[in-house]
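Here the structure is laid out as C-alpha cells; the discussion comes afterwards.
As you look at this complex, bear in mind that one protein chain is not there, while each of the others sits in place.
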Amino acid sequence: MSDIDQMINELVKFRDERNWKQFHNSKDLALAISIEAAELNELFLWKKEEEVETIDPVRLCDELADIFAFSLLLANKHGLNIKKIVLEKIHKNRMKYPVERSRDTAKKYNEL
Amino acid sequence: MSDIDQMINELVKFRDERNWKQFHNSKDLALAISIEAAELNELFLWKKEEEVETIDPVRLCDELADIFAFSLLLANKHGLNIKKIVLEKIHKNRMKYPVERSRDTAKKYNEL
Amino acid sequence: MSDIDQMINELVKFRDERNWKQFHNSKDLALAISIEAAELNELFLWKKEEEVETIDPVRLCDELADIFAFSLLLANKHGLNIKKIVLEKIHKNRMKYPVERSRDTAKKYNEL
Partner (left out) sequence: MSDIDQMINELVKFRDERNWKQFHNSKDLALAISIEAAELNELFLWKKEEEVETIDPVRLCDELADIFAFSLLLANKHGLNIKKIVLEKIHKNRMKYPVERSRDTAKKYNEL
C-alpha cells in the first residue's frame, strides 16, 4: 500500500471509531484545513526572518500534520488521487509561469 | 520512489527551474498554505448543505493541490517525513479523543 | 471624538505602553487579522445551521473584537479613513453587483 493510502486508512479508521463521518461534510473539512493553517501561521506571527527558522519543531509537525489530515480526508471524500492532482497542477503552473518570465520574481502570473 | 517523494521531486524541480527557493522561507510558505486554504473555502461560501457536494470538481482539485504543494514544500524544507508526522498526530489524537467520550460529538478535547 | 477614533486611541495607547509598534509591520498585522478570523471561524466548525446562532456570545465578542482591533491598527498605520474606505467599497460593489442581476443569488460578480 502506498504511503498516502496508509495515511488515509488510519485517518478513516480514527474517524469511524468515533462516528465522525456525520460531521465531515466538504464545507467543514475545508474550514478545518483553514483553521489548522492559521494555527500553523501563528507560530510565525510577529517573528523576524532570522527567528522564523528556529520555531518549535514539535508544534510545526503537529500543525502540518493536521493540515495534511483534513486535506487527505477531503480528497478521499471526493475520490481524488492526490499524486495525480498535484502533478496536474504543476503541469498547469508550468503554463502559467513560463521559466523565462517567472525566473527570480515572485509576481503572480497575471502580473508577469 | 514513494508517491510523496515523487510529488516533492516535481515540486522542487518546478521551484528550482524558476529560482524560487529565495522566496520560500517557512513563514511565507505557511502563509501560502493559508491563502490557498481560503481559496478552497471560497468554493463553499454562502452555500447550503445540499449545494456543498456539487461544487466545481476542477476548482476543488486545483485548490486542494495547491494546499498539498505548499505543505509538501514546507515539510520538505524542515526535513519532515510526512507519513510519520501524520501517523504520530493520529496517535496523539487517540489520547486527546478517547473513543468512549468523543463518539458522536464534535466537541473539542478540552470541552469533552 | 468619533467612536472609531476613540477605539484607535485606546489601541495605540495599549500598544505603546508595551512598546509593541516594533512588531506591528503591515504584513504581521494582516497575518494577525487572519489568525483571529480563524479563531472566530472555529466557533462555528462542525456546527449545523440550527446550532450556529447559539454559540457562546462572549467568545464571539472576543474574536470579533480582535479582528476589529488589528484591522483598526492596520488602517491607522496607513492613515486610512475607515468610514471613507467602507463607503467607497460599497459604491464599487454597487457597480459589480447591479440589483437586477444580483438579487436573490450568492454568485460572484464574475459569474453573474
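When the chains are written out, they are named A, B and C in that same order, and each has its own residue count from 1.
Everything that follows uses one rule, which is that contacts are C-beta pairs under 8 Å (C-beta built on N, C-alpha and C of every residue); 3 or more make two chains touch, one makes a residue touch a chain.
Since we're looking at a predicted model, the values are computed, not measured.
K.L.:
Could I get the residues of subunit B that touch the absent chain, sorted low to high?
P.N.:
Per the touch rule, subunit B residues meeting the hidden chain are 23, 28, 31-32, 34-35, 37-39, 41-42, 44-46.
K.L.:
Which parts of subunit C are in contact with the chain that was left out?
P.N.:
2-4, 6-7, 10-11, 14, 17-20, 22-23, 25-27, 30-31, 33-34, 37-38, 40-41, 43-44, 47, 49, 52-53, 55, 57, 60-62, 64-69, 71-72, 74-75, 78, 80, 82-83, 85-90, 92-94, 97, 99, 102-104, 106
K.L.:
Name every residue on subunit A in touch with the hidden partner chain.
P.N.:
31, 34, 45-49, 106
In this section, only the chains that are shown with their structure count from here on.
K.L.:
So, what's the distance in Å between the C-alpha centres of subunit C and subunit B?
P.N.:
25
K.L.:
I'd like to verify one number: the distance from the centre of subunit A to the centre of subunit B, where each centre is the average of its C-alpha atoms, in whole angstrom.
P.N.:
2
K.L.:
Mind pulling the subunit C residues that touch 2 or more other chains?
P.N.:
Each of 31, 34, 45-46 in subunit C touches at least two other chains.
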